[in-house]
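Read through the structure below, which is laid out as structure tokens, and then see the notes.
One protein chain omitted, others in place.
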Amino acid sequence: MSDKAFAVLGLFDSPDGLLAAIPRLRALGLGRLEAYTPYPVHGVEKALGLKKSPLAGMVLVMGLVGALSAFLFQFWATGIDYPIVVGGKSPLAWQAYIPIVFEVMVLFATFTAGLGMLLLLNRLPFYGHPVLSSRAIAAVTRDRFALAVEALGEELDVQAARRALEEAGASPVEVVPLPASDGPYSPNALLRGLLAIAASCLAAGLLTYWGIKLMPVLPPMVHMEDQPRVNAQAPSAFFADGHAMRLPAPGTVARGFLPYGPASREEAAALPNPLPRDAAVLALGKARYGTFCAVCHGPLGDGVPTLTAAYGAKPANLQSRTVREYPDGVIFDVITRGKNAMPSYAWALTEEERWAVVHYVRVLERAQNARDEDLK
Amino acid sequence: MSEIEAGRGAVAPVKTREGGEGLLAALALAGGAGVLAAFFGAPAVRFWANVLLWFCFYATVGLGALFLAALEHLVGARWSVPLRRVAERAGSLVLLAVLLGLPLLFSLSVLYPWTRPEARHQPFVSGKLDGWLNVPFFTARALATFALWGLAFAVLAGLSLRQDRTADPRLTLRLRRFAPAFMALYAVTVTLLAFDWLGGLEPAWYSDIFGVYVFAGSFLAGLSATALGTVRLLSRGRLPGVERDHLYNLGGFLFAFLVFWSYIGFAQYLLMWYANLPEEVFYYADRAQGGWPWVMAALALLHFVLPFFALLPRDRKGDPTLLRRAAALVLVAHLLDLYGLIFPSLSKTVVFSWPEAAFALAFGSLLCLWMRRAQSLGADMPVGDPFLREGLEFRL
Partner (left out) sequence: MSAPAPSPLPEELAVPRYLEGEVTAGSLDDQVLAFPERKPPLKWFVAFAFTAALAAAGFGFIGYTIATGIGVWGNNRPVFWAFDIINFVFWVGIGHAGTLISAILFLFRKTWRNAIARFSEAMTIFAVMCAGLFPLIHVGRPWLAFWLFPYPNQRALWTNFRSPLLWDVFAVSTYFSVSLMFWYLGLVPDLASLRERTTHPLRKKIYTVLSLGWRGAASHWVHYEKAYLLLAGLATGLVLSVHSVVSFDFAVSVVPGWHMTIFPPYFVAGAIFAGFAMVVLVLVVVRESMDLQNLITLDHLEVMNKVILGVSCLMAYSYFMEAFTAWYSMNPYLHHIFRQYVSGTYGWAGILTLSCNVLAPQVFWFRRARRSYPVMILVALCVTVGMWFERFVIIVISLHQDFLPSAWHLYKPTPVDFAILLGSFGLFFTLVLLFARILPVIATTEVKAILPGAQPHRHGGGHE
């Protein structure tokens, strides 16, 4: 403890006493006045001439900064950087950003209010203030009210201050000395402590980052990757042939597949043409005939193909008596299963289309073999 | 744990217009002539839409003021006792509203689509015509509402005025006992006002927060009217003992409920916008074109942004000039709010010309005249209230 006085501090029993003493001591101008109370006493700050707190303005500004940053960030992230349409709304739609904007505004404002008040305005935490080691502080936090005359730079007139306080009704009056050396709660120690905390936070953060990167590949998290199911082209001990992939069961057919009915051409001869001979069917038949049949059998069905003579094969003349006497079912069967050099056209024409082509062929035959009465 | 600002004390006189009753009457008559012209010259829908607008305005302001008085009885607040007479006087507007509402009951078919035969074939509407949206039941509900409003005013203002003469503290007890009943009556009638009169313009639309939304606007309107009346009387020295501290509380309530109104309005909008259901969102789609977005933007600005930032600083909430301006702004914005609830449902594009101006002149002046006349209701403060002295002693 040094012998330089930091302040002269007087304790009062009631808030009225404190409030009455302040103007008297202010008038004497012995030093900077500070009051210490267990709770805020109305009128003290006005009596001491303390300025209004600027905290409200700071909080407003930081709140607006928070709101603006939250809005701009969301706008940029979901609207510009990686636009995604959610719920059919434009990626730039502002309505959905409002809740987060509000919350972040409150967050920024809160931290400004709390930390701004503590760190900036009150310069707390500060463990080295001389009053903290005075005798009066225990009473101040309990139920007494203190008025301190603090040294304003030069030496404090301790005797005058003590007299003034006693005359104003303070009892007991105490001289608070300046602390001599750096105690365990001095600013330096505090700073070192804060740096240690910051360093450990950094270390913890890096460790967490590494841990989070590692954690998904540790058990039991990896258990989900190890699933008791069959993968394509993998071996399997379950089946005799060791393959996990199996062939379809015998008799499996493709969807939409129907087996072809007649077992032979003779059976096919008995099939009636299920389609009516109307304009639509004939149009369909003409179109398909033109696509698939006319190349070999010719546009008129007379076996004069549109292919060059170099083709070699000789397609059947559909106008011949043989073909004209075929039942519809035989022509259908020929288209389906092929005959001689003609391959099956079942891949090209559905059953309906084949029957339509049969109708068209009949029309071609009739057209080339018209009778006189057809012209009347 | 509260601060005391320097210089709080009696309120300095505020410059307001004096003795303009004659002028107001002249303006009202001029507006009335315009209203008459609109009755004959403007389309019927236009005319009755304006009547509906002012009916809702008077009703919401009056009910909001009555709510303020009843709230004081409900929670046993003492700081607001000196101001309660102003609220009770403003509550008399419900009587004026009833006068406007009665003719509306004869013109339902002009405004409301569910009265017309096509409604029988509209999805979402046809099913509720028999049980709810029919003229007899609507009229019965409306008349019951009007009767309840009259009852509420008679009890809240009547008992308080009687207490002026007798100073009987048992009347305070009766008022406190009536307060919960008023709250139930208020909840039901404000919801009916919202669903029937305002929501009925779009019978296919529904929103269960709509009653709360109209309540929020109504309470704000009542607060503004009370604040305006209080500042006016204070500036004329007729409320001795009422200090800035009382005004601060009024300003604080105004501020808080501005935020509440905005929250309710935005919540309804956000939910309907997000889900985008055709059977709901057409309400907002109508307000998103035809010039209506300007009205909506003006509403956001006048009803939220401007008064919010004006009232945000602590020492401004108790400043009489600022409070007067903010309260007047909120009242105008409330009118705009009702306009935005009624007119877009009736017109694809913004309508504002001589009929609206005439109605505004007529009924705005009538409002001011009525409030001046209402000052003859009892003393300027509830002198018989046992807590008046304590209320006047209230300091922050």
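First chain written, first letter: the chains are A and B, and each begins at residue 1.
Note that a residue touches a chain if its C-beta (ideal position, glycine included) is under 8 Å from a C-beta of that chain, and two chains touch if they have at least 3 such contacts.
Note that this is a predicted model, so its numbers are computed, not measured.
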Task: Touch with the omitted chain, as defined above, among A:121, A:152, A:280 or A:341 - done: A:121
Task: Per the touch definition above, residue among A:65, A:107 or A:342 touching the missing chain - done: A:107
Task: Sole residue of B:224, B:268, B:345 or B:365 that reaches the chain not shown, by the stated touch rule - done: B:268
Task: Residue in contact with the excluded chain [from A:24, A:129 or A:286] - done: A:129
Open item on the list: Please output the residues of chain A touching the missing chain, sorted low to high.
Closed with: 14-16, 18-19, 34-45, 48, 50, 52-53, 55-56, 59, 73-74, 77-78, 81-82, 84, 86-87, 89, 93, 96-97, 99-100, 102-104, 106-107, 109-111, 113-114, 116-118, 121-122, 124-129, 131-132, 137-138, 140-143, 185, 212, 215-216, 220-221, 223-224
Task: Contact footprint on chain B, counting only the chain that is left out - done: 1-4, 76-79, 123-128, 132, 165-170, 172-173, 176, 180, 183-184, 187, 191, 195, 206-212, 252, 256, 259-260, 263-264, 267-268, 270-272, 274-275, 277, 279, 314, 379-380, 383-384, 386, 388, 390, 393-396
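The rule we apply is simple: only the chains that are shown with their structure count from here on.
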Open item on the list: Rounded to a whole Å, what is the gap between the Cα centroids of chain A and chain B?
Closed with: 43
Task: For the chain B and chain A complex, residues of the former touching the latter - done: 1-6, 266, 269-270, 273-274, 276, 312-314
Task: Of chain A, residues touching chain B in the complex - done: 39-40, 42-43, 45-46, 52, 56, 60, 87-89, 95-96, 98
